[in-house]
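Below you'll find the structure, written out as structure tokens, and then a few comments.
Missing here: one protein chain of the complex. Every other protein chain is in place.
== subunit A ==
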């Protein structure tokens, strides 16, 4: 009897501890009491949960300006973000913005996000304390983030104002590029000047954070505090992983308390990819088709290649051809890389890259781990070529569309902007 009671008591304690661990590792995590109130759909839990969802869903929520938004705007953003992630329950959308209803639905949304993907790991990665130097963000964000709240313009907007604003954006962009170049030059200087200062032989020089720590003890203290709080969150995350089963069992009960007439079929289709039933059979036929095409290509290309060789004959040899040959080879390699890149991109959608620390080392020194800068440059050039192709294609489409429109209205003279 006593063992069962202590087991029951242990079980009773497990849930609050699990929820506490969860809230410790979430950014601005609410107290476990909020979670309990949310199960019973209490109004005081709603605003807290709206804010939490906003922080969790928006990658830009690191700066506090988002939390200064009015509750209506916050609710709007959260709803649209959930929709773009494919959240199936439409009950949440029915609550008016800014009301304090629906805390239970918010709780369900949060646990859906937690269950669906590596949410905690992503959040923790976003707020990592960096000791080494990073390159500026060179992975395009895979999800565009919640769309900005739609503001109805008071009157028709003058086109010139739009052009003015576009111009300002372009200037800011150029300033950003200059600042990044400046950052690279200065980083390079720091690395050069602090060679031999680092205790780890493999790294060899200090990073900016480490240099700042040596220069200014206050910032060292701040760094220490940041690391300590990150440790707390990481430990909380580990604890959560051990205890989360209890939480999911409890969430099942929350789902059960929802009214049974909530529709299972949603108005918005989910965006999760579905593998069709006849998938395998289709793959086979596609493979056969591909092989047939390859055969055909080979048959067509061989005689043409032979004819070309016959015509060209001895040309193409000799020193004056070597430069042009090299240039041609490079161009072909770039094209191939671009083609490869466009194939590979569709297969690996946005795996989070492990952040790399920038280290400067002498040429030829053996580097057992990490990426070489040359490799990274190659990857980036390939991506650039690929994106340029896409841009040109889109521009051609635009031009064709403009030409079609110009043709459709005879009697109207179109003056297109000068080519750049």
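Criterion: a contact is a pair of C-beta atoms (placed from the backbone, for glycine too) under 8 Å apart; a residue touches a chain by one contact, two chains touch by 3 or more; residues count from 1.
Note that contacts and distances are computed from a predicted model.
J.: Which listed name, "Tubulin delta chain", "Fibronectin type III and SPRY domain containing 2", "Glutathione S-transferase" or "AP complex subunit sigma", is the one UniProt assigns to the chain that has been left out?
T.: "Tubulin delta chain"
J.: For the chain left out of this view, which of A:70, A:125, A:197 or A:238 touches it?
T.: Counting the whole complex, the residue in contact with the absent chain is A:197.
J.: So which of A:116, A:189 or A:287 would be touching the chain we can't see?
T.: Among A:116, A:189 or A:287, only A:189 touches the chain that is not shown.
J.: Out of A:31, A:122 or A:181, which touches the unshown chain?
T.: If we include the chain that is not displayed, A:181 is the one touching it.
J.: In terms of residues, what is the contact footprint of the unshown chain on subunit A?
T.: Within subunit A, the residues touching the omitted chain are 158, 160-161, 163-168, 170-172, 174-175, 177-179, 181-182, 185-186, 189-190, 193-194, 197, 211, 214-216, 418.
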